[in-house]
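Of the protein chains in this complex, all but one are displayed in their positions.
Labels A and B are assigned to the chains in the order they are written; within every chain, residues are numbered from 1.
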Amino acid sequence: MIYRAVFHIDRDDPGAFGLGLTNAANLLKAIPESHYDLVFVFNGPAVTLLRREACAPHHEEIHALQQARIAFKVCRNALSRFNINPEELIEGCEVIPAGIVALIDLQRDGYAYIKP
Amino acid sequence: MIYRAVFHIDRDDPGAFGLGLTNAANLLKAIPESHYDLVFVFNGPAVTLLRREACAPHHEEIHALQQARIAFKVCRNALSRFNINPEELIEGCEVIPAGIVALIDLQRDGYAYIKP
Partner (left out) sequence: MIYRAVFHIDRDDPGAFGLGLTNAANLLKAIPESHYDLVFVFNGPAVTLLRREACAPHHEEIHALQQARIAFKVCRNALSRFNINPEELIEGCEVIPAGIVALIDLQRDGYAYIKP
């Protein structure tokens, strides 16, 4: 059995962001056999949370999740709207054309939806 | 392939409301072939956001989404609780008996759930 989930982060709210990171870390601890496929999708104002300085307190936590093959997908529409150059983001982010499309595609493919 | 999603708006929070409208507009741009079925469900205090004056800044945006066949369903339980007469709402809203029932029915029918 594979644990598939998409974490949706869309508000400029460090609390929700931190909660999502904790959720993912707890999940990894709970299923040590590593059968999982976990994706974070950032859209809306939440993309500002991924600028290198903005998420400095979370660098280590995020790096650990990325080492565990958890994907960080970032909506290009939102980057444009908030005038963020992808180069300003922390490393390891994948820019996707539209976060909303990914959220629907992933749920259709059987990923649970989690909104921290 | 058809993009099916339900946007759940329940807080008296113009930010979440605006974000949901933007999500839907981005989705329409991303899938120009128009194979979609999108529904907004409003329940809880969010129904107050749909009073004509309250959502004046969004009239055009909402009208464009409605022209694109996106449904705006509003919970009758919530309208009663917040003393709103359906006639106070913007045009094009469909009053449904219970938002929560629609949220479950739609997900069972394969609609992705999106909480802006």
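Just so we're on the same page, a contact is a pair of C-beta atoms (placed from the backbone, for glycine too) under 8 Å apart; a residue touches a chain by one contact, two chains touch by 3 or more.
Just so it is clear, the structure is predicted and the values come from calculations on it, not from any experiment.
Touching residues on subunit A toward the chain that is not drawn are 3-5, 15-16, 19, 22-24, 26-27, 29-31, 110, 112-116.
The chain not displayed touches subunit B at residues 8, 10-11, 43-45, 75, 77, 81, 97-101, 103-104, 107-108, 113, 115.
Keep in mind that, in the parts below, only the chains that are shown with their structure count from here on.
With rounding to the nearest 5, the Cα superposition of subunit A on subunit B corresponds to a rotation angle of 120 degrees. Centroids built from CA atoms put subunit B at 25 Å from subunit A.
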